[in-house]
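Only a portion of the chains appears, each positioned as in the full assembly.
Chains: A and B, in written order; residue numbering restarts at 1 for each.
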């Protein structure tokens, strides 16, 4: 960590700045007139039309607060969760803008930045943060920056293939972000498997860390309609994407709570389920979000996603860890993996039923492509991350901020004890 | 809890999905052209015109982050506060959309969901969350789901009566949401009164739980102008609602702080007052928000509301608890009850003074109707909730997450002590 991290971070940023100086310019609103359709629609249904910038900011909150705080549930890894989330996302959005933009250069070889490009850059960032959840607590900042570069690059290829070559629908990105990010991260986690991390004492929460995580959960839950509608066609399609996501998430909450209570000891609720499975409805309705499936259809998808996700946390995750060597710290398989596949399948069915123009076969190819790129790309990335000189934390330092952060530790504990004793003394006096 | 809660939650959600499949469709933007006026106004004053979707998201944040975290002030009830808030709100918004929509079915018997319907669904949710504050810590999830169904249904009736039959003004819903929700909850709390809960050891805060609660307070405070203006007529009226609420809240902060310091020991500030009474200005200016009362008038209302609310916490709440058997956990009487009535009265006066078209008599009827439905509806709901098979928590388990949640308790405390000792040892070594 001593020098590798600062050198890598500074080098990456300098290279990025140079690439930006070559490729990236402002959108001047003239040459880049591809959004003419938007103008037209916006006059038809102006009142209901969300502003792209407002949608961007909602997505931004999901990326930085949502993902960042969702991962603070670990008792001693909060600095890293929200701090490395900020680091990775800040780099990923720059890199993502380049990697997506290179597939769509303007005639003069430039990438013109507008709000939609910024939304897409945030989207590419989401894949990295999902994968980060799978390897949370077990990797160094250097390893994570390497994962960011590779994952965003591979994401860019798959996204281009799915959206432009296959022409598949995936407005809320169940396949190209959620399933891709989850299985990419799981492949990395499998390659980095370490038996000694099983039942690690720091791999758990305390009361207040679970509350911090709920900040992340609730912001993700609230703004998911913005995520799934941000790049939808303005007007009826976009409103449909908002509506479907809103109802899918609402139904998902009920089923996640019910199943959590059903499978837990004495009918209690489990914070891990509530923090995560309540969001599965947003993932699973992603591909179908702008399809005419009816509010009722969206609710069914969310309802099923909440059940699958909660059952996955309870029954599948332990099996993956113990039998397949897949240690999935945040359970991204349950929140993004299975619900992402469910979303992809729902999209195939919905397109086959004519709920949206498209080809069910192309939808299936898009799902297969996303899974294939994720698993192969993740495995290769994992192998590179496994090279011995990236400073991977030793087993006993995993899930612990103090290896990478100045933590107010001894002082805090002593102070807290001293404060306790002091107060007791005062009470006695 | 073992089976009752999951069965009830799953059943309610399945029934809701079936009702949605019968009644709810997307707004296609064509048949439902009642918002033509909005189009017109938006061209007149486009720049200042907030987007309905942005207002919806602000309200959404108030409902899920604002109410959810405001109630996390209890030292051992944070999971339930933010978690049950999410559960109840997710169900309430579905049920609210149906209960409000059934009064306004389109010609083909359908409810067309648009952003305004979603805002109204969130509004109906607010009533339940206010009542939840009165009974916080003393009720089971099953009891709360039952309260949600009944309260939303009764709210729908009163809202229809006030808005459509009486034609009263209540743009920021001082009467139909705040006063209604508060007195409904207080009636429930009265019926569920348990003397043994007085001075319950868990009915208090710790340092960090008070900070979590401030997240709720500040988001409520910031976005209240959106709440009070969300369904105002776009243009001057809506801007007036924003402006009045903004200034009322600002003035309210000063008076709440001043009175808190004035009535507390040694001039200290009390977190309970700051968390709640600073918001009373938003409640009290609700009915008048889109009336031409002048920024100065709005500030006067907020100033008075901050005083009344703080005094209520200090002097009235203890009396209600000890003499009237009304245990109001969050003090909703002080934040929503009295300021809601103040708002209703201000509305009567303002309409009488011609600050808005309308009838002062109808305004008074609207206030009386809201209070009447709340008290009678709350009492009946309380009696139903009191039936012995809903799993009400025993006295000693009140205000404690561990009866309904898997709490990282023993582990946490031991870990924290062990960590402390460990550090001390390290310091000694």
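The rule is short, and it goes like this: a residue touches a chain if its C-beta (ideal position, glycine included) is under 8 Å from a C-beta of that chain, and two chains touch if they have at least 3 such contacts.
In this text the structure is predicted, and so the values were computed from the model without any measurement.
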| item | value |
| --- | --- |
| Subunit count for the whole complex, all chains sharing one sequence, 2 displayed | 3 |
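Heads up, the rule we're going with is that only the chains that are shown with their structure count from here on.
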| item | value |
| --- | --- |
| Sites on subunit A touched by subunit B in the complex | 44-51, 54, 58, 75, 201, 204-208, 210-211, 214-215, 217-219, 221-223, 226, 235-236, 239-240, 242-243, 246-247, 249-251, 253-255, 257-259, 261-262, 264-271, 274, 278, 292, 294-296, 299-300, 303, 409-410, 413-414, 416-417 |
| Subunit B - residues contacting subunit A, complex | 1-3, 5-7, 9-10, 12-14, 16-17, 20-21, 24-29, 35, 38-39, 42, 51-54, 57, 60-61, 64-65, 68-69, 72, 76, 78-79, 82-83, 86-87, 90-91, 93-94, 113-115, 118, 141, 208, 212, 215, 234, 403-409, 411-412, 415-416, 419-420, 422-424, 426-427 |
